[in-house]
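Here the complex is missing a single protein chain, while all its other protein chains stay put.
By written order: A, B, C, D and E. Residues from 1 in each chain.
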Amino acid sequence: MEWRRLRADQLRDMARADAIVILPVASLEQHGPHLPVEVDSMLGETVAVRAARKIAERGQQAVVLPVLWTGLSEHHMSFGGTVTLDFPAFYGVVEGVCRSVLRHGFKRIVLLNAHGGNENALRTITDEMTPKLGVPIVQFTYWYAAAAAIAKILETQGALMHACEAETSMMLAVRPELVAMDRVGMAKANSTPDVADVVGGGVYRWRTIAARSSSGVIGNPEAATAEKGERLFEAIATALADKLCNAELWELP
Amino acid sequence: MEWRRLRADQLRDMARADAIVILPVASLEQHGPHLPVEVDSMLGETVAVRAARKIAERGQQAVVLPVLWTGLSEHHMSFGGTVTLDFPAFYGVVEGVCRSVLRHGFKRIVLLNAHGGNENALRTITDEMTPKLGVPIVQFTYWYAAAAAIAKILETQGALMHACEAETSMMLAVRPELVAMDRVGMAKANSTPDVADVVGGGVYRWRTIAARSSSGVIGNPEAATAEKGERLFEAIATALADKLCNAELWELP
Amino acid sequence: MEWRRLRADQLRDMARADAIVILPVASLEQHGPHLPVEVDSMLGETVAVRAARKIAERGQQAVVLPVLWTGLSEHHMSFGGTVTLDFPAFYGVVEGVCRSVLRHGFKRIVLLNAHGGNENALRTITDEMTPKLGVPIVQFTYWYAAAAAIAKILETQGALMHACEAETSMMLAVRPELVAMDRVGMAKANSTPDVADVVGGGVYRWRTIAARSSSGVIGNPEAATAEKGERLFEAIATALADKLCNAELWELP
Amino acid sequence: MEWRRLRADQLRDMARADAIVILPVASLEQHGPHLPVEVDSMLGETVAVRAARKIAERGQQAVVLPVLWTGLSEHHMSFGGTVTLDFPAFYGVVEGVCRSVLRHGFKRIVLLNAHGGNENALRTITDEMTPKLGVPIVQFTYWYAAAAAIAKILETQGALMHACEAETSMMLAVRPELVAMDRVGMAKANSTPDVADVVGGGVYRWRTIAARSSSGVIGNPEAATAEKGERLFEAIATALADKLCNAELWELP
Amino acid sequence: MEWRRLRADQLRDMARADAIVILPVASLEQHGPHLPVEVDSMLGETVAVRAARKIAERGQQAVVLPVLWTGLSEHHMSFGGTVTLDFPAFYGVVEGVCRSVLRHGFKRIVLLNAHGGNENALRTITDEMTPKLGVPIVQFTYWYAAAAAIAKILETQGALMHACEAETSMMLAVRPELVAMDRVGMAKANSTPDVADVVGGGVYRWRTIAARSSSGVIGNPEAATAEKGERLFEAIATALADKLCNAELWELP
Partner (left out) sequence: MEWRRLRADQLRDMARADAIVILPVASLEQHGPHLPVEVDSMLGETVAVRAARKIAERGQQAVVLPVLWTGLSEHHMSFGGTVTLDFPAFYGVVEGVCRSVLRHGFKRIVLLNAHGGNENALRTITDEMTPKLGVPIVQFTYWYAAAAAIAKILETQGALMHACEAETSMMLAVRPELVAMDRVGMAKANSTPDVADVVGGGVYRWRTIAARSSSGVIGNPEAATAEKGERLFEAIATALADKLCNAELWELP
């Protein structure tokens, strides 16, 4: 399931079996006073592997590359602990990975995004790469692709935000030793809505997180539980597998 | 109102008055059997100028640059008549224009998009440019920013599509001599939904238009009328002016 | 005649008929105290369309793309109102347009320049693109290509300069409402010759316009008349059509 | 110790304490018939973390970024399972990470290489980045920096090679479940020396691995044991910590 | 006089004395059946050094960098023996040299061109570099800057062409052993005028030399003599020194 743990001969077999190749793309960036910087990378990789397992259970094959932890996080930089690329470097690394994969005979690629700051860039990369590479490239951010499933589980938020009820829950499920619930109070009630959301109607701006939240948190981590995290993983993986097993998704460009 | 028709001294005055600078970004691409390739450029520029007028009526100033007609239209290329850039060239020209504008003392920029193929790229450009330039850059595609207003006017579609009821109506309002309504039958009923829409959930793919519509039309141009077009322009310009006059939109990044 | 006003099917026909594709390349830059910044774009597009009409009268076909208004105008920036790209962005957009045109089957391209600051760059682009694209690319600046015709009409200048007798006359012919003849006195007699012209012999330097003229004008706009402008357009269009209809011009590279 | 497991506040403390930042740079590439493609990434990250621990034992601080698994592996591509970037993308990602680290106040960077194909590129990047960034950047490949220690432990090789006695031993120590010792016979005795080594004297060529070894192995994996692997880790980490704690190493450029 | 033959301390003195720095830019390209490929490099360097000597005789200082022999010669490639860069590489090397020179305190740069294929590119580079570097950069091609002097000496041509009366004469003056006058008959009378010259009026095209001359020669090498070559060098150097000693040439941009 995990590309890195396979041998070259096993990966050649995977290519011959037309396995779906999933590249989780995430980040290392501040996650408030209570979470480690690896959150997006950890969640993205976990979601991808769980989805791949469900795909395998349905008789198709999927293989998951290691997470790309070098994302686009300029908006988090002022908090420290954050790593960011610029767009050309980010494009270069995503394109290099995809080209390598195709040269080995794979024909289906998923850019599974797990970090908000990457969303626009990955769509742009999909637009540029697809006609050049000539294969189906499927791109999505997991919390949008599984939004309905997530909304049903969360109690205090309508959607996954940042270092919030959802992300904190999922970290409690897989890395409880890295969640400082005793520090969660420092994140309380200090974020404001995005200016574009106020104005509405698809209006877009790039803002720093600091302009919206002094703690770096957006959402409500106090409502997090490990059990909720486990249910989120299960629901998200199922939603993703449902979509990725849909043959229509893989029509040629 | 139109940058190109002003003298340098008038534009220096505009900068001193902190005018909003609107850059319409569009394309030259096939618009089915009945419309000229200029549709997106014509509509984008018209929408921008009408919005600027409404902004002026409310006591603020706005100035509209000429439309950038060199957009991203690889997905339309197989139909002929289409011009496309790649992303680096597109970024280069948008960035060059914005940097010029800022050097003259303007401090507020709108990237008003009028072509679907530009949407992801303009968001990526906004993400890259804003922290480098340090000023508020507002980006939107006009039919998303004015979606509610548009939906109320259209009779056979829920939203603006391509060479459709909405675009054909607006062209009938401003360039009736270029609309070949006698050819509109060739566009009838031959598009299929986007594969990503079928799968849903924020899943994204780049597809050629040819994969979805043999005529190059998506939507229903037969329902178009000039009167509907005029109402669309009025409603869209009002919606955009409402948003752009909102002071909250212009907070520093 | 105008690419933007044609439908895709009409442009496919144009390609089959081996039409000459003319790309006017100009700028938005200060034009002294009396003219709008659109001068070069307006004149370049007008000249191109008029030349195309004369070509059609002679039984050949030509089609004119919209003017590229994003030129190279760093030397005008200190006056305000000016937009400039750097060379890589300028190259990217010109190359992207030319590549699009060739993909649709056209085989003859004219880069019709209407802005002094673009001249060297367009020659460099012609040098780089021609061997890569393998088709004849014809490049010229209209006032050099029609220099003899222009010289006969002007009364106080030997050649077209900047915001001068020639440009002001042509603007009076097509956009009289944008010419502030009451401000023309501010441009009087305040330019000095280019240092390279003083030294002579092909010596070249890049200078700001401000180093040569406090008003941003070079030449004598006071002698301008609309009638002279109309004669200039007629003479220039004829001169260009003469050249472009010469079959020798279109030999393979 | 591991950057990814720390919170932003902890990383801000690390920067204030002038911690050494170690970036392990490796690859995903074929490792013969018996090893997974993650070998270089696994070993590079393990070596880095163990060295950081030893540095901490000596009273200094070090923090280890996640391994960059996107290396330069064109020479392995024909075997499948391999991911490679080109140089500009590789440079972009390394530079992006280093620039982020410095913006948070860190002042000492180690590019700890764990993949032969990266060696030249990382030196070139060090040459380019150091004068631009103005801080000490220390670059090395771990098996050269610890060559003496490694040579003492190996029984059938003088140095670490590829999928060999050393790498297989270290994998047996940390990921025994991924080592297919029953397949090791397929790697037997089928590599030839590098042509440059035959000619000697610093002569360099780029060659595919396939030109030298049909199995993709260079060296002798049959002599591998987990115990040897553990001793290798210990010796390498000690050697690296010795060097990195040397204050002379950190003089300004 | 020659940068390469000076020590660092001597060049520091040169900078303090505000010496003019001359960079001869040329090429290695076919020069017909009778001349070596070094012609443009040899002549460019010789002309530069002789001009520098004359400048010194007039009490100013000039220093000549080694010739850049990596020019733009795609149009000569089909003849063999030719080296060409693309524009970005050519720009990179010219810019790198100029930036180095300025960092040492020099303030006046001459790009002395000795190869037709470089002319447009060097003007573009001058346009791009001057506003960025902020110092006077003087660019010219020596046979245009000294056209009048050259015309007086030549007997069968009006101007310097390629492997012609002028170039062959100058090579006879400085490298007679490399001129195969016995092969000069192979170059006889086989070139045709440039298509742009036929059409006239500043019309420009890029053409291969092979399209105009089967021998690779343009002009009349049979009329060449060493004595004429010596007179050409003397006249050209004098003309260049006259121009370069003109203080007006060195006004700030």
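The criterion applied here is as follows: a contact is a pair of C-beta atoms (placed from the backbone, for glycine too) under 8 Å apart; a residue touches a chain by one contact, two chains touch by 3 or more.
Predicted model only: the values in this text are computed from it and were never measured.
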Quiz item: Of D:L72, D:M170 or D:A237, which residue touches the hidden chain?
Solution: D:L72
Exercise. Can you work out which residue in E:R58, E:H104 or E:K132 touches the chain that's missing from view?
Key: E:H104
Exercise. Go through chain D and note every residue touching the omitted chain.
Key: 72, 74-75, 86-87, 117, 120-121, 123-124, 126-128, 130-131, 136-141, 144-148, 195-196, 198-208, 211, 239, 243, 246, 248-249, 251-253
Quiz prompt | Chain not shown, touching residues in chain E | solution = 3-12, 15, 28, 30-38, 41-42, 65-66, 68-70, 77, 79-86, 88-90, 92-93, 95-97, 100-101, 103-105, 175, 178, 180, 216
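The rule is short, and it goes like this: only the chains that are shown with their structure count from here on.
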Self-check item: Approximate Å spacing (C-alpha centroids) for the pair chain C, chain D
Solution: 57
Self-check item: Rounded Å distance between chain D and chain E, as computed from the means of their C-alpha atoms
Solution: 50
Quiz item: Which positions in chain D touch two or more other chains at once?
Solution: none
Quiz item: Among the chains present, which pairs are found to touch?
Solution: A-B, A-D, B-C, C-E
